[in-house]
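All protein chains but one are shown at their positions in the complex.
All chains are identified by letter, namely A, B, C and D, in their written order; residue positions are counted from 1 within each chain.
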Amino acid sequence: MTLQPADAVAQSVDWAALAPPALVVLTALAALVSDLWLPRRAARVLTAVSVAGVAAALVAVGLLWGEVRGTFCLPAESGELPACSYVVNEVTLVFQAVVLAGTLLVLLLAAAEVREHDLPAGELHFLVLAATVGALTLAAARDLATLVVALEVVSLPAFALVGLRRGHLRGAEAALTFFLVSVVSVAVMLYGVGLVYGATGHLHLDRIAAALADPGVRTPVATAGVLLTLVGLAFKIGAVPFHAWIPDTYAGAPVSVAAYLSVVSKAAGLVGLVVVVGQAFPTYSDVWGPAVAVFAVLTMTVGNVGALRQRSAVRLLAWSSIAQSGYLLVPLGVASSGVEGVVLGDALSATVAYLCIYAAVNLAAFGVVTVVSRNRPAGDLADYRGLVRTEPVSALALGFALLCLAGLPPGVAGLWAKVVVLDAAVSGGAGWLAVAVVVNTVIGLAYYLRWTALLFATPRDAVPPSYDVPLASAVAVGLAVSVGVVLSVLPQPVLGLTSSWAVLLG
Amino acid sequence: MTGVETAFALLGLVAVGSGVLVVTSPQLVHAGLWLAVSLAALAGCYLLLTAEFVAWVQVLIYVGAVIVVVLFALMLTRAPTGPSAESSVARRAVAAAVATATAGVLLAVLQAGFAGEVVDLDAVEVGGATATGGALFRIWVLPFEVLSVLLLAALVGAITLSRRTTDHEESER
Amino acid sequence: MSPLVPLLVLVPVATAAAGLVVGRRRVLARILAVTGPAVALLVAVAAAWEVGVDGPRVDVWSVVPTGWVPIAVATRADGLGLTVAVMVATVALAVQLYSTEYLREDPRYPSYAALVSLFTAAMLLVVVADDLVVLLVGWEVMGLCSYALIGHHWELAEARAAAVKAFVVTRLGDVGLLFGIFVLGDLAGSFQVSRIAVEVPELAGATLTVGLLLVLLGVVGKSAQVPLHVWLPDAMVGPTPVSALIHAATMVAAGVFLVARLYDAFLASAGALAVLAVLASVTMLGAALAALAQDDLKRVLAWSTSSQLAYMLGGLAVGGYTAGLFHLLAHAAFKALLFLAAGAVIHAVGTNLMAGMGGLSRRMPLTASTAGIGLLALAGVPPLAGFVSKESILGAAEEAALHGGPLPAWAAWVVLVAGLATVLVTAAYVTRAWTLTFVGPDRTAPGSRPHDPPRAMAVPLVALAVPTVVLGVLALVPDVIASVLDRAVGADGAAGPPAAAVADPGVGLTPATTVLSLLLVAVGAGLVLAERSRIRGGDPAASLGGLRRVLAGGFGVDAAYDAVVVRPVRAAARLVVAGDSQVVHAYVTGAGRAARGLGGLVHRAQTGRVQGYLAGVLGVVVLLVVAGVVLA
Amino acid sequence: MRLAFPLVVSALLFSLGVYGVLARRNAVLVLMAVELMLAAVGLNLVAFDAYWADALHGGQVLTLFVITIAAAEIGLGLAIVLLVFRERGTADLDRLDALDERAEVAAAPEAAP
Partner (left out) sequence: MSRLLPLALAVPLAGSVLLTVLPRRTGDKAAAWLGVALSAATFGVVLAVAAAFDRTRPQQAQLETDLPWVPAFGLRFHLGVDGVSLPFLVLTALLILCCCVYTVRVRPVAGRVKALTALVLLLEVGMLGTFMALDLLLFFLFFEVVLVPMWFVIAWWGDPQDRAGRTTAATTFILYTLAGSALMLAGFLLVGGQSGTLDLVELASRSGEGLTPRVQLLAALAIVGGLSVKVPLWPLHTWLPDAHAKAPTVGSVLLAGVLLKMGSYGLVRVALPVVPEGVARIAPWLAGLAVVGIVYGSLACLAQRDLKRLVAYSSVGHMGFVVLGVATLTPAGVNGSIYAGLAHGVITGLLFVLAGAIKDRHGTTELAALGGGLYARLPRLGALLAFACVASLGLPGLAGFWGEMLSLAGAFRPSEALQRPYSLVLMAVAGAGAVLTAAYLLMVVRRVCQGRDDIGARLPVLGDVTTHEATVWSPLVVLTLVLGLWPGLVLTMTDPAVKALLGGGG
């Protein structure tokens, strides 16, 4: 009992470090409050306010770039590591940036959907922003309590968001499915957290790591704890076999919410995973590494074969996003390979690069789906036949996004992403993972291409081309596609983000 | 077996026994009440483990609020308060198998890790409102703050969903 | 560097190309067709004159790197090549002239004439090439022209079949030749004959023998020797002038020419020569026997060509270099003559079958007399060219058999015996052909009025009859033939006189064999005549009985190939086509189906019932922990 | 006190929750089973807190958070169940099949240009 709480100095708070989530909290409250005052149809104002807030947070992230800050730290004593609950470093910031950018695009996409389906605008904005707060905190959280709470903050608003559409039979069921799978997964994860706590006596990640580095620690408990802790995060990412909620949930949710889940929520799960395994369990990489690798292969394979025969656009994107999660996990899966020169930092940089590219192009795809679903609410793939004739710009954007997801030129950004992942597998010496990636790339192409081909097929009936797209959606899709195009030509920014990570997450 | 241990064993027995009834009772309302019993017994366990503050919160939130809300929901859904439909035997068998396996694995892991370990309750600072609350506000401020967002979001979400229901019903009429 | 030698090749090529361009303007096409070989003949004579004055030479025009033995675009002007070139140009000229009349009404004449010109060019390339790969180019282009011309009447199924057969069978030999060229090139470090002639004899051994045997594969294919002789009789469906040029005088003789070209190498390998001797002997006699039983006049000549080519190769095998080549020249003259005469007959009576001829000497005196000269030469009656050349070969064989030669004595004996036996059979089939065609009762179709051909066809007949006679006389002048056919290359060619470890017996008569063979000629002719009178003017071959069918069918070799090669290949082809989609591609479609099937399983789990999902989650969690704890 | 006591109780409660989650048909009852699982987590945490005599009281604080999370979850969860009940007239999970994917992919079209 070296540390007496009574002696502890009150924690100082570094507000600058907290600026991104704090700004979003304020925005969320502003959205909630202003909804009470504004007339029912003035959703545009809400969009503007929210987007402005998120943009401000994004600027804050930009300003913080390059800094390393910790706050809510334990009082440092001699011999103790300075453990902080909230740490800002490149890892945090890059994920926060992805989360914020994703949120921004989703908010833009949601604007049209709010009008179209008469969704409660204020609540929607509040809930999205609240979940984003969770995701932002998760990226910075460095103790398990904060992590768990933040994870829940990402999830709970999402449950409500999924069930938001009125009179939509599937919406409620989707919310229930999502909810139940989520709470059970979180319960399992919490049990795991309990075991880790039991094995180490700590909740702060670096202390856990220090404790686990001690060979005297009880191995089976810690092993079980590590694995169970991964479950909740794997659920969030949509790794097989914790994936089953994804297609059902996406199918029932408003499309923009599905987009949110597939990008922001997934990024949150991923950063949680990265931080936990990287910072708390580095010495247990022989435990979680193979598990993640197996999950990766299962995930990409199940996701891809599941997408093969889909005829609903959103469900196809859902399965595709499962598959993409599989690729995302590959670098982490080989981080434990023990091959000389492969350090966790490399794996993380690969994952981040993949995530950035995936986020952009996946949002572009979802964006076009929201646009198209205005006129064709059924959301069948058949509705996309000849889209190039009816909505040429949307069709080109979607085609580009799909080919990026498939990883073939002209979707060069996606190709870089595949290169990153394959490189990770190969340089990690995991030949079987590399082969799995190869095979899955092929399966994936089959359905992406089927859809792309439909876009350019001759339409069943001649409709004059229409360029009428809601401004917000157009901006969102335009931004996402631009990012995709820029990353096709100059991928270096997202590939070179991560030079110093090995140190930060060592 | 010390006295504390005996007390704990009895409370644990109550918690587990009522837990069994929670997951087997055919009556919805009964299940809810057994849950209250189980959680209350757990609160007793917390007390024995010196976590006083946690025990009170448990009683207040769970046994008070949660059970009330659950029962309310049962009323609102106008669910039959009589026996609800039974699951098939096969389903229960699968569930039992998974549950047994879970128990087996967990017990084995815990046995391997903590066999013979002892909690020195005397050396432990009692987790009263001061101690636990102090830790909460000195050390765990951040998650606490985040939790407030969580609660607000849950509140808004719940309201939105229920309002959505009523709107929907209104429009139907 | 003499421009004459390349010109020799380029002139016919140019006329061939021009012939294609002028298209249907027939008169122009005719003029071009005749101009080509005429100019080529002049160039060949001039080049030969040059060689006579300046001596033989090798010119390297360009060297193509290959990463291995380089290919030299090299020509060679020497006695052997230019003598044959003169022969080729002469026969080509005769045939082109003849064809202007023979194919007067044929709408395909322009392409025909162009192909004949192209063929001429290719053959001339073969005879002047110093590099074996360049030689191979001409060699195979000849084969192509042969293929196209055999298929001239492509409405006829048998013409189509014969064309393909001719090409594929010779191609088989050509692949062997290519490999043989590899071996020689590898040994000598060059594909140039002039280098090989110098280097290779030093390297005699099993490898050389294998290489030469591979070369022989090409030779037997081109020269219609056993076992690749089967294409030649069928090739007779082509227009008769083509048969005269390609399938009698020139292309089929290219095999003989090639052996002569590589003679220095062959002399270094007794084994290769022995094999050549045996193959030649078998062909010699077998083909003659087959000729005996044919109904079709052209097929008689075709089998006879195989047989005569075998004489040449046999002659070369026993060391009779000059004799074999002299027979080549003589044969070119009289066999081209015979084919052209046969063409005149066929033109006149409208059938190839000797059953539809008879007594034509009265109606077609010029044809009959020139054909008679040709037949006598073929039978080896003095003093015609065929007599002297054949006797020279038999003499060389006797020499080698009795006094040793470049090949084992037993092989020389085989050649000698087969050669003598063939003399008998040759006389027999020649007599039979003569009697069936030109004498006896007239069996031509009623209403046909056979008559001697017009001038354009008659001139070549006479023109070819001249060398048939003159060469025989000329040959008796000592050494003239041998000197003309000298293959040595001096000057920058770097090769001295032929290695000639074995003295070339040259051209001349050997008493013993001459007497014996004259006797055999008489016996052969006599037998046929006797048999003919016995059966009152019928077909003497009828007396062969059941043997006749065997002989007429070429000993069933075709059927054997059909059973052993053609059918299995066809069956394999069908198997491959079926297997490709059913087996090889099945893995691909199977992978696709597996993916979709797996997808089906995934969908089946996607029931929308949340507890199913939860069961999966929790079950996997348990397994995960067990695996983690047990394995880690 | 031996650590085994709370740990065994916790493991049993967790397993009972697992059983309930899988076996129960009514959504509300499934929710109750989840509560059992979370309660088990809490017991574990408190026991370990005492075991390590954690000066930071991490276990206890996290238990508080878990209780709060559970409360929030159950509030929102009941709202969702209510929503489903209103839409479908039942809270029986077996009857909720609007998201069954099997029917959807039965006749997925091939893309012909």
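In this text, a contact is a pair of C-beta atoms (placed from the backbone, for glycine too) under 8 Å apart; a residue touches a chain by one contact, two chains touch by 3 or more.
Quick caveat, the model's predicted, so the values are computed rather than measured.
Although one chain is not drawn, the whole complex shows that of C:Ala14, C:Val137, C:Ala204 or C:Leu366 it is C:Val137 that touches it. Of the listed residues C:Val168, C:Leu516 or C:Leu544, the one in contact with the hidden chain in the full complex is C:Val168. Among A:Val24, A:Ala335 or A:Leu403, only A:Leu403 touches the chain left out of the display. If you put the missing chain back, the residues of chain A touching it would be 353, 403, 408-410, 412, 415-416, 418-419, 422-423, 425-427, 431, 434-435, 437-439, 441-442, 445-446, 449, 452-453, 456, 465, 490-492, 495-496. Interface residues of chain C facing the missing partner chain: 62-69, 71, 73, 111, 133, 136-141, 144, 147-148, 151, 154-155, 157, 160-161, 163-164, 167-168, 171-172, 175-176, 178-179, 182-183, 186, 569-570, 572-577, 580-581, 584-585, 588, 592.
Please note the rule applied: only the chains that are shown with their structure count from here on.
Comparing chain pairs A-D and A-C by the number of C-beta pairs in contact, the larger count belongs to A-D. We define each chain's centre as the mean of its Cα atoms; on that basis chain B and chain D are separated by 10 Å.
Among the residues of chain B, those in touch with two or more other chains are 94-95, 98, 102, 105-106, 108-110, 112, 114, 123, 131, 135, 139-140, 143, 147, 150, 154, 157-159, 161, 164, 168. Among the residues of chain C, those touching two or more other chains are numbered 599-600, 603, 606, 608, 610, 614-615, 618, 621, 625, 629. Of all residues in chain B, only 105-106, 108-110, 112-114, 123, 131, 134-135, 138-143, 146-147, 149-150, 152-154, 156-161, 163-164, 167-168, 171 touch chain A in the complex they form. By the touch rule above, chain C contacts chain D in their complex via residues 599-600, 603-604, 606-611, 614-615, 618. Across the complex, chain A is touched by residues 14, 17, 21, 27, 30-31, 34, 37-38, 40-41, 44-45, 47-49, 51-59, 61-62, 65-66, 69, 72-73, 76-77, 79-81, 83-84, 86-88, 93, 96, 98-99, 101, 104-105, 107-113 of chain D.
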